[in-house]
Each structure stands twice: as C-alpha cells, then as structure tokens.
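One structure coming up, written as structure tokens, with questions to follow.
Removed: one protein chain of the complex. Kept in place: all other protein chains.
Up next, subunit A:
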Amino acid sequence: MTFMKTLAAGMFAAVTLATGAFAQEKTEITIATEGAFPPYNLTKPDGTLDGYDVELAHYLCDHMKIKCTIVAQAFDGMIPALNAGKFDAIMAGMSATEKRKEVIDFSMSYGSTGQAFAVLKDSDLSKMPLKDALFSLASNEEGARKAVEELKPLLKGKIIGVQTASIASRFIDEYLKDTVEKREYKTTEQHDLDLLAGRVDVIMASMGYLKTAAEKPTNSDMEIVGPRFQGGFLGAGSSVGLRKSDTALKAKFDEAITAAKADGTLKTLSMKWFGFDLTPQ
C-alpha cells in the first residue's frame, strides 16, 4: 500500500515537473554545476558545493528572485541533460563556444580567463617561451598562429593532457594536431594527477583552473608556463548555459549578470576565488 502511494506521488511529481518546464514564468529552477573544477565549482569535504559559479549563482538567483537548487553533474553529459530537461541552467565554468551554441543558448559572459599550459617544474618544457603573453583567436589570429609555431619545436612528440570535449581539446586539434599526442580525461583533476605522475608531459586548461590547481600543496611541482589563448572558438568566457526555448530565463540571467558586473560582485568574487579579475570587458 505504501509502495503504491509512493509510486502515485512520484508520478504526480513527474507530471507536475514536466508541465512546469513549459511554463514561461519560473519561480524555481535547478542549476547544474560540476563540483570538480575549482575554483569555478568544487565540492567541499562535507559534500556541499562551493566556488565562483556557485556563489555567483546564489547572487544571480537572489537578484532574479528565483528559488534555485544547485546540483552536481558530470561535465561531459551536461548539454544533452539540459536539453532533456534534467535541470534548467548550467553554471560550470562552461565557455560559450560556437559549437555549443548550435545546441543550447548562453547568457552573456560572467568571467573570462583564457587557456594556458602547465608542466612539471623540473621538466624541459618549463622554459616555454612567451610567458604570460595573451593571444586572441578572434582579434589576432595571425599572432596566435605565430605563437603556436614558436612553441612547436619544444612540444614535438610530447603527450598533452586535456579534458574530453573541452575547448583546450579543440585547440590541440586545430593548432597542434601533428605535433603532440593528445590524451583525454574525464575531469581536469585526473590530468593533474597524470602530469604529476609523469604520464603526460604538459596539460592545457583554463588559466583560472590551473592557477588554483598549482596552488594546492600536493601540486607544488606544477608550474604554469607559456602564453595564454582566448577568443574565437575558445569562447568569450564562461556563460550560463540555457535551453534555446527558455528566452525569458535568458533575459533574466543577462539582466542579473549586468547588475553583478555593475555593482562589482563579479570583481569581488573573482578576486576571492581566482586572485585576478575575470570581469569581461
């Protein structure tokens, strides 16, 4: 009897949720994050979520006057799950790339860092040229290509670790395909471990991520080297991922992000989590 009641309640809830997805004015939404991509999002030892995405999500939700539930979800299945209605928004340090824009919509950017390399301190790659130079694939494609050419002799035959389906992975395919051997990992923390173990020679990931990763006591042998790349297919920066049909929600997020930009919340939060200002210009 109890089982039948639970079943009936579950079905009722499912139907309610399904109809809820079609309503335009939402008062409650679920936001997905990864929980394994610090400092964007991370899982604290007690199991709760925290990080730049999570704190900003709370701010945006307060501003939009919407009740939000934040859930952890694997990064590589996030976009199909969003379209399948498992949750209503993605805030997982996800860059708004052209390819992703074919499938889902993005709010305006809420943080921009660029992609960088990290190696072991005692590796021969630690002398990578062009340290701290920043190249945009959008406004300075020529310069970015030249920079890559300069790196090629050093990277020849090395193994590079990237996250599956990340923009770093696409960057390797487009610019360094014949130079390096690419190995793909489910999470960035896994390629950090393999860098430290010596299974990969170099990793490429978001500068924001690498900065925190290199600061961890266990990763003291890790060092950020060489130039940074951004723009073009690397994306304008992290944005909130939304279903294409949810135009009203997108407008709300845009408005809330503009407010966060104006009142300095983006700056305060990025200084707190990254140590440098991510506010998109």
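We take it that a residue touches a chain if its C-beta (ideal position, glycine included) is under 8 Å from a C-beta of that chain, and two chains touch if they have at least 3 such contacts; residues count from 1.
Just so we're on the same page, contacts and distances are computed from a predicted model.
Of "Acetyl-CoA--acetoacetyl-CoA transferase subunit alpha", "Aspartyl/glutamyl-tRNA(Asn/Gln) amidotransferase subunit C", "Cyclase/dehydrase" or "ABC transporter permease", only "ABC transporter permease" is the UniProt protein name of the chain excluded from the display. Touching the missing chain, out of A:Thr30, A:Asn83 or A:Thr179, is residue A:Asn83. Of the candidate positions A:Lys158, A:Arg183 or A:Lys267, contact with the hidden chain is made by A:Arg183.
Contact between subunit A and the absent chain runs through residues 76-77, 79-80, 83, 99, 103, 164-165, 183-186, 190, 193-194, 197-199.
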